[in-house]
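Read the structure below first, then the notes.
Left out: one protein chain. Kept in place: all the others.
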Amino acid sequence: MSTTLKYEEKQLKIVGTRPARPDGVDKVTGRARFGADYNLPGQLIGKALRSPHAHARIVSIDVSAALALPGVKAVVTRDDFAEMPDEMAPVGELMINFRDVTRNMMAREKVLYDGHPLAAVAATSESVARAALALIKVEYEVLPHVIDVVEAMRPDAPLLNENQYTQGVKPKPERPSNIAKRLEFGRGDVAAGFAQADVIVEREFNTKPVHQGYIEPQACLASYSADGQAELWTATQGQFVFRAQCAKVLQMDVSKIRVTPTEIGGGFGGKNNIYNEPLAIALSRKSNRPVKMVMTREEVFRATGPTPGANVRVKLGATRDGRITAAEAVLNFQAGAFPGSPVNQASMCAFTRYDLANVHVVGNDVVVNRPKVAAYRAPGAPIAVLGVESVIDEMAKKLGIDPIEFRLKNAAKEGTQTYYGPKLGPIGYVQTLEAARAHAHYRAPLGPNQGRGVATGFWFNIGNETTCSLNLQEDGSLTLLLGVIDVAGGSRASLSMMVAEELGIELDRVRPVIGDTSSLGFNFLTAGSRGTFAGGMAAVVAARNLIEKMRQRVAKVREVPVEAVAWKDGRAQPADASVAQFEPMTLTELARMGGKTGGTMAGHAEINAQGAGPGFGTHIVDVEVDRETGAVKILRYTVVQDVGKAIHPAYVEGQMQGGATQGIGWALNEEYVYGADGILQNPGFLDYRVPVASDLPHIDTVIVEVPNPNHPYGVRGCGEVPIIAPMAAIANAIENATGVRLTQQPFSPPRVLKALEGAGKAQG
Amino acid sequence: MSRNHVSATVNGDQVEFLCETGQTLLDALRDELRLTGTKEGCGTGDCGACSVMVDGRLVCSCLMLAVEAEGKAIETVEGMAKGEKLHPLQKKFIEHAALQCGICTPGFLIAARALLERNPDPTESEVRFWLAGNLCRCTGYQKIVEAVLDAGREMRGA
Partner (left out) sequence: MRYEAPKTLEQAIALLAGANGRARVLAGGTDLVIQMRSGRAEPELLVDIKGIPELRSLAAEAGGYRVGAAVTCMELIEHAAFAKAWPGIIDGVKYIGSIQVKGRATMGGNLCNASPAADSVPALIAAGAIACIAGPKGRREAPVEEVVTGPGKTTLAGGELVLSFLLPRRQPRSGDAYLRFTPRSEMDIAVVGAGVNLTLGAKGVCSAARVSLGAVAARALLVPEAAAALLGSKVDAAALERLAAAASAACRPIDDKRGTKEFRIKVAGVMARRAAAIALERARGQN
């Protein structure tokens, strides 16, 4: 059964204010404990041996010399893990292919990318562990590799998996392929739509993989006990999903693994997947000692999932008066070494900002010799939207229509039929476009070599399985035990705020704690902008559940019918003086008498939250282009976004600013650079260039609030949407400044200069 | 492997530890002294999460060998608050929502304090350039810059 709580408009005391976050003091004093900050007595240090080849068959692995090194306590390889069937298995509502999971964490027949782990050691110190890795002898048969998505799709490309046949193609292909899956979405008749068009714009775009770039490398600590129980401390976006995956690949009962999520130093989707965790547990099992594994930054870049690079083709037709008649896209996404790129989500996000009668989108999920991709903030959407919003901009220019006006003419609204399924409910897309058009930024003057760009983004937002408990403590204060991880966004703050609002009490009385896997039932990952939506719904359910129990208790103690007891202003009060009269009872009074009157009271929620409200955003950016060097400077940036309701506006602004900044990095300088040998050349923050403070201007934010009818406070979620538009907005701004349209991401100086020179628009 | 004996002060306290020559000051702080407030984000001096003060200089503790700390005065995030009283920067970071995941926060705080001690009234641009060696992936820096400027105002009594 799924849970939806309807939106109710009401006077708010706490929701919408900006209190200090509950994890704030710990984080400014160094007390907060992140993944690498946990230690156990007697712990060993674990390190993984990683492939130096992009693609090779493993002929043999000899660990004898490593095992003989003093201080080495255990070594694990593929032989220590069971084969897993090639099928999709459920982890909650999530479906996972464990054949691939077990191969990604520890190579079996082949290494499939530079950095692919194929052995791990546990030793008494890091230096001994490193020395042991150097003693492991691996014989490889190096195979031809392929890292480009278009090349990988060719029939003669080197195959990563000889048993992979393209799904979604009928009849079943006769030959195996790197194309794992072909998807198709659409409605109407695109051919007819293009026939009606006065103007057609068609463009091809190419993007490189980019990394989430969380500042905390993956870190975990495992302790396996001889009775078959394991404890794991790890920086994760989903302690329950990690537990399920570890249990499966280690062939343990789920209940025998207890995962305690540590404070997490950023995730953005990149900490949804296990890497070292099962290796650490296996090493602990073998050595009978706790094992700690912390990745280096180089390992993070080489072996944890970036978001895919892609090849995208977009075609758009419109009438002279500015009505889009047909839209078509082909999205070829790199999945990395195993299937599962976000091409599905990207296909659905490509055109959903527009009300279109004729749409057709094809998506291909393609394996290449690169690390398996992971989610990254609105997975896939920015890549599709770079193409679509660039073409939309070009079309508006061709038609002589203001770019915001053109979008408004075609904007999706409540009731718009999507091309992938549902009709849209109440949404705030038009409101974000209108707010952007009304913003002073949109009319500010521009200087020479400066240009302005606009682009928009859409993300579904999601709900899913969520649990929490709200324990009334004996002094009347409350512990809010949460199953959703507070990755960074401040969900501990926003969820406590909703609880305090429900109960009508001071926020300070609610202490949020993130639970380990033994303290609550299964929770989905913190992903898809669900934390405040689904976590908030669960918190409200738990608060109302507690209120219900308190009303019953008061009714019992005061000997009145339960209907006569109302919860108002933080107290149990007579619902109506004519029905019953009794002294109001506060939380403190209820807590004090709890034990004597039937036991302590707690509210619980075990829900599957449904009814997530789609989020839309409109971005405006001004750039200045140096025509002699190709350098692009961001001069001004404004993010407008419908979040439904901003529970804690400061953290909503923070999501908008942070997402936009990641999008700016993606647009300008971030990329995975591979050599012809298939080896990653920039696995560090020196040459993988995330934006620094001095690269950026003030980033202005405008919060639009069109309530989600399916959330008690109207929350939609806000984390994903702000990364979607920046790449396209910046491409449009560069075009506006120079007359040159960029289609190869990143828009780094050498690429921009080359494009300017190609168009005869460079200087000097 | 013989280890080096090092004595130094950390946040005013006399400390002694043993380290391998290849261990960094960051390793010693975190693994030998169990002061885990200083973070490792890259190990190559590119992210600033490991920022500490050594004899009054802002440095990356991942780029300094532990053995070089002999006789030095080291300051880390753990020494910023005076008892229960937070440093104005710590207070302003919370107030301005200048932290999200918090992994970069100790480094930013140490770096920002070094700036304000040297330049009590920096411009926004000076703050951005001084803090360019500290990466934050969550905030987009906006609220960090605002918090530093506001802490500067408070510390100047402006």
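Letters are used for the chains, namely A and B, taken in the order the chains are written, and counting of residues starts over at 1 for each.
The rule we apply is simple: a residue touches a chain if its C-beta (ideal position, glycine included) is under 8 Å from a C-beta of that chain, and two chains touch if they have at least 3 such contacts.
Predicted, not measured: the structure shown is a model, and the values here were computed from it.
Taking the complete complex into account, B:Cys60 is the one of B:Cys60, B:Leu116, B:Cys136 or B:Leu149 that touches the chain left out. For the options A:Gly451, A:Gly654 or A:Pro691, the residue in contact with the chain missing from this view is A:Pro691. Summary of contacts with the chain left out: across B:Ser7, B:Thr21 or B:Thr123, the touching residue is B:Thr21.
Summarising the interface, chain A meets the missing chain with residues 298, 628-631, 668-669, 673, 681-682, 686-687, 689, 691-692, 694-695, 748-750, 753-754, 764. Residues of chain B that touch the chain left out of view are 4, 20-22, 24, 43-46, 48, 51, 54, 57-60, 62-65, 67-68, 70, 111, 114, 129-130, 132-134.
Operating definition for what follows: only the chains that are shown with their structure count from here on.
The centroid of the Cα atoms in chain A and the matching centroid in chain B are 29 Å apart. Contact residues of chain B toward chain A in the complex are 1, 20, 22, 30, 34-44, 46-47, 49, 76-78, 80-81, 86, 89-90, 93-97, 99-106, 109, 124-125, 127-129, 131-145.
Chain A meets chain B in the complex at residues 18, 20-21, 23-34, 36-37, 39, 125, 127, 212-217, 263-268, 294, 296-297, 487-490, 650-651, 653-654, 657-662, 684-686, 690-694, 696, 698-699.
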